[in-house]
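Yeah, one chain of the complex is gone here, protein chain that is, but the others are all in their spots.
To keep things simple, chains are lettered A, B and C as they appear, and every chain counts its residues starting from 1.
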Amino acid sequence: MFQYERKIQYHETDKMGISHHSNYVKWMEEARVAFLDSINLPFQAIEACGIASPVMGLSIAYKKPTTFGDTVLIEVAMTKYTGVQLEVGYTIRLASTGIVAATAATKHCFLQNGRVISLQRADPEMHRILDLAFKRCCAEQHEAEGTKEES
Amino acid sequence: MFQYERKIQYHETDKMGISHHSNYVKWMEEARVAFLDSINLPFQAIEACGIASPVMGLSIAYKKPTTFGDTVLIEVAMTKYTGVQLEVGYTIRLASTGIVAATAATKHCFLQNGRVISLQRADPEMHRILDLAFKRCCAEQHEAEGTKEES
Amino acid sequence: MFQYERKIQYHETDKMGISHHSNYVKWMEEARVAFLDSINLPFQAIEACGIASPVMGLSIAYKKPTTFGDTVLIEVAMTKYTGVQLEVGYTIRLASTGIVAATAATKHCFLQNGRVISLQRADPEMHRILDLAFKRCCAEQHEAEGTKEES
Partner (left out) sequence: MFQYERKIQYHETDKMGISHHSNYVKWMEEARVAFLDSINLPFQAIEACGIASPVMGLSIAYKKPTTFGDTVLIEVAMTKYTGVQLEVGYTIRLASTGIVAATAATKHCFLQNGRVISLQRADPEMHRILDLAFKRCCAEQHEAEGTKEES
């Protein structure tokens, strides 16, 4: 599964002494961008085609605080892809212990000239790459669940 | 219903030309802080008692983009309060048109010395204020729904 | 002298318990935008003419910390304007005491189609407004210094 590594910065803490919860949204974007790089579909290439993929919705469940000095590992997986809708799931773990600090999800559509499009029709090659990546994510998820059941 | 007014700043935009979606989490915090001020329970007073109220979860549904020059009105309401759990709902509207730009929710608990507490037991006066505010929010919500049904 | 009022937000604090120093740069931008509104030259109008006014340089001297719950008053004044170069000065005071928390300055040029331009030639009306505002700032500064000397 794709992982994005991120050091928590001093400027990301708040007066409670922990990472401010708004930063997780930024880390998720960074992890998503790195995931797209990993499947050879860099976000810059998508934008170069005049296609935007805005965030339509997001949710985060905060489980353990993180702070300056911590490194987090963010697992990214496509959890839905229809050519029109894209959903991405995130598991944020403390690198030192593997403990889950947060789980999260984002929903996206595709826009061209300000209108929602089907990527399948608008850019078949881009669609093929995302569809393949989605299938790989599903297979990895299936395998991970199988491993858990066995153990 | 309590409303928090917020101008969108230039530094909150991104290269898509719209407010970056991570800023909504900050606006929600600002609106929550202003709501607590409005019920005479400023966040500073809560912290002065050694009580923290961290965000346990959040969700946002983005409906219309906002950008520099826009002013948003954020309606804040307590949607759940048990003395142990607190949930807050937000409706973010463009001030110029009243159109809903986003709806959102946050979940909170109360911590003292790093442990989850019942506010009802730990600080009855604070509990009384929040409980009263919650009942008012429920009544306002009920009234708003009644008005809709009548019309 | 033009003043911009700003509440310090919880999300602007860091683990030292004070406003993180990077936020001052954002407040300065907000104050600059509000100043331009006050002279009837909103930043949106400048951008609508295809003119950008990027920050070429900045400096900040931090004197007293600020934190969540504080309100700051930011005095903004044009300190140089030649039609080609613009310099802006800022004095950030704690609203409660008037104590100076920081002083700062920014330098700007004007760009059109990515090239440095003389605003005087490119947009005489915009130039006239800025030149008038600059002269007013100089007069106010002069007066303020006169008052100090007398006392």
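Basically, a residue touches a chain if its C-beta (ideal position, glycine included) is under 8 Å from a C-beta of that chain, and two chains touch if they have at least 3 such contacts.
Keep in mind it's a predicted model, so treat the numbers as computed, not measured.
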Missing-chain contact among C:Met1, C:Met56, C:Val84 or C:Val116 belongs to C:Met56
Hidden partner chain, touching residue among B:Lys7, B:His20 or B:Lys64: B:His20
Which residue from C:Lys7, C:His21 or C:His127 sits in contact with the chain not drawn here? C:His21
Hidden partner sits against subunit C at residues 16, 18, 21-23, 25-26, 29, 52, 54-62, 65
In terms of residues, what is the contact footprint of the unshown chain on subunit A? 9-11, 26, 29-30, 33, 42-44, 68-69
State which residues belonging to subunit B touch the missing partner chain. 10-11, 13-15, 17-18, 20, 22, 67-68
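Note that in this section only the chains that are shown with their structure count from here on.
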Taking the mean of the C-alpha atoms as each chain's centre, how many Å separate subunit B from subunit C? 31
Could you please state the distance in Å, as a whole number, between where the Cα atoms of subunit A are centred and where those of subunit B are centred? 26
Once you find the CA centre of subunit A and the CA centre of subunit C, what distance in Å lies between them? 38
Two or more partner chains touched - positions in subunit A: 18, 22
